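Can you keep this structure in mind? I'll have questions shortly.
Excluded from the complex is one protein chain; the other protein chains are retained at their positions.
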Amino acid sequence: MSKNASLHYINYLQLDKILNAQSPESSSKGNEAHEEMLFIIIHQAYELWFKQIIHELNSIMQYFKQEKIDEENIGLIVGRVERSNKIMGVLVNQIEILETMTSLDFLDFRHYLSPASGFQSHQFRKIELMLGLKIEKRHQFGGCPYHAQFKGEEKNEILNLENTDSLFNLVEKWLERIPFLNMKDFDFTKKYEKVISNMLDQEVSIINSSNLSQENKNLRIHMLEENKKYFQRVLDEKEHNKAIEKGETELSYKATMSALLINLYRDEPILHLPYQLLRNLVDLDHKINSWRFRHVQMVEKMLGQKIGTGGSSGQGYLKETVDKHKVFTDLANIATLMISRSYLPKLPKKVKEKLGFNYKR
Amino acid sequence: MSKNASLHYINYLQLDKILNAQSPESSSKGNEAHEEMLFIIIHQAYELWFKQIIHELNSIMQYFKQEKIDEENIGLIVGRVERSNKIMGVLVNQIEILETMTSLDFLDFRHYLSPASGFQSHQFRKIELMLGLKIEKRHQFGGCPYHAQFKGEEKNEILNLENTDSLFNLVEKWLERIPFLNMKDFDFTKKYEKVISNMLDQEVSIINSSNLSQENKNLRIHMLEENKKYFQRVLDEKEHNKAIEKGETELSYKATMSALLINLYRDEPILHLPYQLLRNLVDLDHKINSWRFRHVQMVEKMLGQKIGTGGSSGQGYLKETVDKHKVFTDLANIATLMISRSYLPKLPKKVKEKLGFNYKR
Amino acid sequence: MSKNASLHYINYLQLDKILNAQSPESSSKGNEAHEEMLFIIIHQAYELWFKQIIHELNSIMQYFKQEKIDEENIGLIVGRVERSNKIMGVLVNQIEILETMTSLDFLDFRHYLSPASGFQSHQFRKIELMLGLKIEKRHQFGGCPYHAQFKGEEKNEILNLENTDSLFNLVEKWLERIPFLNMKDFDFTKKYEKVISNMLDQEVSIINSSNLSQENKNLRIHMLEENKKYFQRVLDEKEHNKAIEKGETELSYKATMSALLINLYRDEPILHLPYQLLRNLVDLDHKINSWRFRHVQMVEKMLGQKIGTGGSSGQGYLKETVDKHKVFTDLANIATLMISRSYLPKLPKKVKEKLGFNYKR
Partner (left out) sequence: MSKNASLHYINYLQLDKILNAQSPESSSKGNEAHEEMLFIIIHQAYELWFKQIIHELNSIMQYFKQEKIDEENIGLIVGRVERSNKIMGVLVNQIEILETMTSLDFLDFRHYLSPASGFQSHQFRKIELMLGLKIEKRHQFGGCPYHAQFKGEEKNEILNLENTDSLFNLVEKWLERIPFLNMKDFDFTKKYEKVISNMLDQEVSIINSSNLSQENKNLRIHMLEENKKYFQRVLDEKEHNKAIEKGETELSYKATMSALLINLYRDEPILHLPYQLLRNLVDLDHKINSWRFRHVQMVEKMLGQKIGTGGSSGQGYLKETVDKHKVFTDLANIATLMISRSYLPKLPKKVKEKLGFNYKR
């Protein structure tokens, strides 16, 4: 029990601040537009949730910044990414509420807002940066850098985040540190390489012995050859580094191999939570992207092809970000390298034991 | 364009208030519990949305308080109830976020909160009261009335709402005013009464001539007789008033008949939006109730059978409210009186025209 | 009561068919992959719901094919589009279920499926065609037309739909028939044109008299001039027709004007349900598009950059369709033409009466 015997819900939640922070411009201009309240409140709800996501990301990144993450904390990290995902899920659904405000309703107060704009959400920019969406990956808008919107301490915070490790960087380093790629009796990359080569040969021979038309055979064999090239590029560290230079991929060779190993051997006890983590990170990327996508639809309903408050061409810019503002694509693309369990190299018994629990009954 | 050329998103949304209103007790006690932030933020998000729902209810009730609602505004009212429903839908889903906080997490800071409690949400009580959940309909908790939690202006506001028309009362009056029950050529109640009587007779004769077993026939005929009693009670104004006195129903006889007429003849242009409105009100009740239900589940996960902060027995009380704190049940129960379109009394041509649009091509 | 006294749930639902229609290829090959059942069942669930959407679209189109839609039926049509939207909403959420199947799980049976492919969903193609996604609007995939996948009766059905009115065409014709553009005392287009011109002039003068920097003023005035051009193009029937020829827009001039009028004067009783209808159609488009978008994400997780079953490059094709396979964009873009209520031309009293109900108290 708290000694603070008088703690009341209203004080604890500081509702005097929260519930007195809505001052519709239309009201102060003496021409109240009923819907402006919704516009304010939904944006405030977004900002509250952004604060929570930043709270989660901060704690997650703190763990990753340690030289070694205590195994006890992996489950906790997984849970916090999952929570962020659930929040993003609610934020996606929340757009439906704003869509009950129509174009006609919005125009009743839109002119009061200019030049305020959703672009100016400092917290959302922070989230993007913390995840790893640094300036060189961003779709440029207008002539000036995205952080021109901010000043003083806020701008410094942004610039500072540009120059420190993002979650992407931290996860990459963690993957590079993982000690399973080359265990005494098991060189994963070599084993994998051999298996891929056998697999593709086998598929070619199945196609050749099938009753497909020659044309169809050629098509399929062509596809396999494309796959082969893809695998070769990935398995050759130099090729991989070239691809990084060209901007085709970003995750380092070693981190990529570790992520692949985790996905392939996810059932080994020590790899299961790391697998859940990688999966949750891809989901987070996808959920944020779904939010951008639904945002575009909402703007289309509200403004059609009109230009946004703050002078943004709204839809056009937003659309570009849907495709481009992704952070964990390389983790999603591990799927390209996955192979069927039937081809999976067996782990030697000793290796298997190492990846299991200490407890013996 | 606004003359206020310097309006910035951050100021417009008063984010200095919104984002500086989180002071975890555990942090101030020097023992930060990571999850307390979530606990604060989700409650604040709830309160923001409650404010929005109150904003909508206020505007809706304003229209209903007019002697005659302008037909132009019915669509608008329908839309605002629908918006409130979408908000409640998001609030239901939002519980999933809080459920990512487990019992173990909650216990890290729960003791700091006592005696603050969700019971103390002034806005939620206002919503209940505005809809029509007056004190005599409430499940009593502990020895003292629910508004003992509040003081000063807040208490006055609650007591004041107890004594003024709720949305339920206003909708009832509006239904009573609707002029369609007895139109020149069409006495709805009589027509409906006759049709019901024929329908039930016909169903009895179908059963008797069927190849069902005698036992089965008896069962079905018994059921029909029960239905008949129900209809008789409803159609007899005195019986209806007795049922009101006994607390079995609440909506007045005349309002009930109007609601039935609207549901049966919803396809007539003048009745379609009123029909949407009645439907949306039932949905609002159901959504609030779903929220209570999910709330019970969340508390079960978090506290099991523990006693709530603020000394509430938590679950037990909440469970009772799920069943009892309903406002628009009588509107839902109109469904009991519905009959198949094939039995529906035809509207005379003149009546039909009256319910249509003015425009003639 | 049914005379068919023996009707049992199992027979009524033909569960012998429904529940005996799952024959995993992996099982028949003696190598059961647990997840193949999910793959089959979710696709079957999709197809069931597609059948329901087709059922709704058929009934809606039937009404629109009548020379005049009875006012009684507009509410019903609105409801059926809304139902289709709720179905699509569930179909979007359903993707989450399939996403619990990972790449590794999928690869256990994927090779058995080739060349079967989701492209071969006949019903989904029908839905697209019924809505209005004719072949010339489609993103081409591979060398051959999309209907090369089908044969016999199924192909005929597709080709037939290519040549008959889609819902888009029918709605366009209905909008053209609507008699409100030029009512005795009210020529909508002229009134609107004048209002726009005044509005833009006024905005220019506000900017010029503001304390903005000259640069900022120039920017804003430039934006207004762009808007002006847009309005001029729209308001000039010849320009509009040129834009149609260039493929920039599709909806006829007259239909566009009617859709604008409905959106601007939606509060007039006779226009409210038509307004709900137009809104629901845009929503349907958006929901289908959200489904495509989430589909791309799911494929990314499952296959990365791998090539799809059936030889499709999967992701790439799907991504293109997200942007291009839209049908009701012109209805969404009406928002570009919307103006604030404060500029809205007042309807003369007689016109207003015509748009209201017949009933006089």
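The letters A, B and C name the chains in turn, as written, and every chain counts its residues from 1.
The working rule: a contact is a pair of C-beta atoms (placed from the backbone, for glycine too) under 8 Å apart; a residue touches a chain by one contact, two chains touch by 3 or more.
Keep in mind the model is a prediction, meaning the values are calculated, not measured.
Listed residues B:Arg80, B:Lys126, B:His147 or B:Arg266: the one in touch with the omitted chain is B:Arg266.
The chain not shown here is touched by just one of A:Glu203, A:Glu237, A:Glu250 or A:Asp323, and that residue is A:Glu203. Only one of the listed residues, B:Ile69, B:Met183, B:Val204 or B:Ala332, touches the absent chain: B:Ala332. Within the full complex, the residue among C:Ile87, C:Leu159 or C:Met298 touching the omitted chain is C:Ile87. Of the options B:Glu72, B:Asp108, B:Asp165 or B:Glu193, the residue whose C-beta touches the omitted chain is B:Asp108.
The missing chain lies against chain B, touching residues 102-104, 107-108, 110-111, 219-220, 223, 226-227, 230, 263-264, 266, 279, 282, 286, 289-290, 293-294, 297, 300-307, 311, 319, 323, 332-342. Where chain C meets the omitted chain, the residues involved are 1-2, 4-5, 7-15, 17-23, 25, 34, 37-38, 40-45, 47-49, 51-52, 55, 59, 79, 82-83, 86-87, 89-90, 93-94, 96-97, 100, 111-123.
Contact between chain A and the unshown chain involves residues 1, 3, 5, 68, 71-76, 179, 203, 206-207, 210-212, 216, 220, 266-270, 272-273, 275, 353-359, 361.
The working rule: only the chains that are shown with their structure count from here on.
In this structure chain A contacts its sequence twin chain B using mostly the same residue numbers, the overlap exceeding half. Taking the mean of all protein C-alpha atoms as the reference point, the chain centroid lying nearest to it belongs to C.
Chain A and chain C, compared by their mean Cα positions, are separated by 29 Å.
Note on chain placement: the centre of chain B and the centre of chain C lie 32 Å apart, centres being C-alpha means.
One inter-chain figure worth recording: chain A and chain B are separated by 39 Å, centre to centre, where each centre is the mean of the chain's CA atoms. Shared contact sites, meaning residues of chain B that touch two or more other chains, fall at 1, 5.
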